[in-house]
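The structure under discussion appears below in the form of structure tokens.
A protein chain is absent from this complex, but the other protein chains hold their places.
Chain naming follows the written order as A and B, and within any one chain the residues start at number 1.
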Amino acid sequence: MLTSYFPIALYFLVAVVIGVGVLGASRVMGPRKPNAAKLQTYECGVTPEGEVGPRFSVKFYLVAMLFMIFDVEAVSFYPWAVLMHQLRLFGLLEMALFVLVLGIGYAYVWKRGGFQWQE
Amino acid sequence: MVSTVVFWLAAAVAIVGAGGVLLAKHPVHSALSLVLNLAALGVLFLLLHAEFLAVVEILVYAGAVMVLFLFVVTLLMAGTKTPRDEGRFRLAYQYLLAGLFGLILFVLVAHALVGADWMSSLAATNAGGSFGSIAAFGTALFTKYLLPFELTAVVLLVAVIGVIFLGREHGATRK
Partner (left out) sequence: MNFPVINPLSVLPEIILLATSIVALFIALFLPDRRGHQLNYLGLVGVLAAIAVLPMLWAKVEVGFGGAIVSDHFALAMDAAILVSALAAFLLGLREVEPGADYVALVLWAALGMMVLTSAVELLSIFLGLEVLSLPLYVLAGFRRDRTTSKEAAMKYLLMGAFSSGIFLYGLAFLYGATGKVSLASIQAAILQNFTSHPLFLEIGAGLVAVGLAFKLALVPFHQWVPDVYEGSPTPVTAFMSVGTKAAAFGALVRILTVALPAGIVHWQPLIAFLAVLTLLFGNLAALRQTNMKRMLAYSGIAQAGYLVVAIAANSQMGVGAGMFYVVAYAFMNIGAFAVVAALSGQNEEGAEIASYRGLAYRRPWLAVSMTVFLLALASIPPLVGFPGKFYILRAAVSSGGVLLAIAIVVGTMISLYYYLRPVLLMFTHSEETESPFPATAHWTAHVTVGVMLAGTLVLGILPGLLTGPLQNAVHAIYGL
């Protein structure tokens, strides 16, 4: 059974090698001359006072939540795809209901600008 | 034979990942170690013939949930200068409690392992044949557990609408 997963393992390996390779290569070959001014938070040329971090929009959080919800939805398709032929019309209908329920949510998010960065 | 090698490799990676979560100084490194740990767990699930769990572990946990974790970590750290903020996020008696619960868990697991009937457990694992496979899981999900499946769609829909209501910038659309 495991042998059927060999291509996935290979793919995983290639992905890791490329990722590590690219990061490693830039670390080895790229010039690195940090100084205090470079590492400071950019504040229109004014020297920042107190604790300053980078700005981070709450919208990332919204994106992550939506991604997770639709990811769970996508996972539900997986067993259905495997069984599609055995489940016949019954399976098609139950999946249609599932998709309808979530599809209306998707359309609503779209309409309310949930996928837009700027309001 | 191959599966034994894969098991030891995955187990080692899982332990390294779990150790990384605890020991990394930077929270982002902790989160990334957790990805490693979850990926290794996915492989272990695969070895147990729990294919669907393996897929969920990789796609949802190592994928989506970790993205959320990383965003939250970044969000919480956005205002701090250095990540190793001298115990700012430490709870009272943290080490004591962690040690205590770890010990309890260890005793429980050790007790279960010592008392386990290995041969019959092994037989039970192999008896099902396709038990835990995606086809078997899907058959149960789409026939016997159809109602929970459709209710899951409603739960996800509630989550979508709730997120969009609470996460929207206040006042932007409510004028």
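Note that contacts are C-beta pairs under 8 Å (C-beta built on N, C-alpha and C of every residue); 3 or more make two chains touch, one makes a residue touch a chain.
Only a predicted model underlies this, so the values are computations on that prediction, with no experimental measurement involved.
Enquirer: Just to verify: which one of B:L48, B:L97, B:A116 or B:V155 makes contact with the chain not shown?
Expert: B:V155
Enquirer: Using the document's contact rule, name the residues of chain A that touch the chain not shown here.
Expert: Within chain A, the residues that touch the unshown chain are 86-87, 90, 100-101, 104-105, 107-108, 111-112.
Enquirer: Can you list where chain B touches the absent chain?
Expert: Counting only chain B, the missing chain is touched by 139, 143-148, 151-152, 154-155, 157-159, 161-162, 164-166, 170, 173-175.
In the analysis below, only the chains that are shown with their structure count from here on.
Enquirer: Which residues of chain A touch chain B in their complex?
Expert: Those in contact with chain B are residues 1-3, 5, 51-56, 58-69, 71-76, 78-80, 82-83, 86-87, 90-91, 94, 97-98, 101-102, 104-106, 108-109, 112-114, 119.
Enquirer: Please give the residue numbers of chain B that touch chain A in the complex, ascending.
Expert: Those in contact with chain A are residues 2-3, 6, 46-47, 49, 52, 55-56, 59-60, 63-65, 67-68, 71-72, 74-75, 77-81, 134-135, 137-139, 141-142, 146, 149-150, 152-154, 156-157, 159-161, 163-164, 167-169, 172-173.
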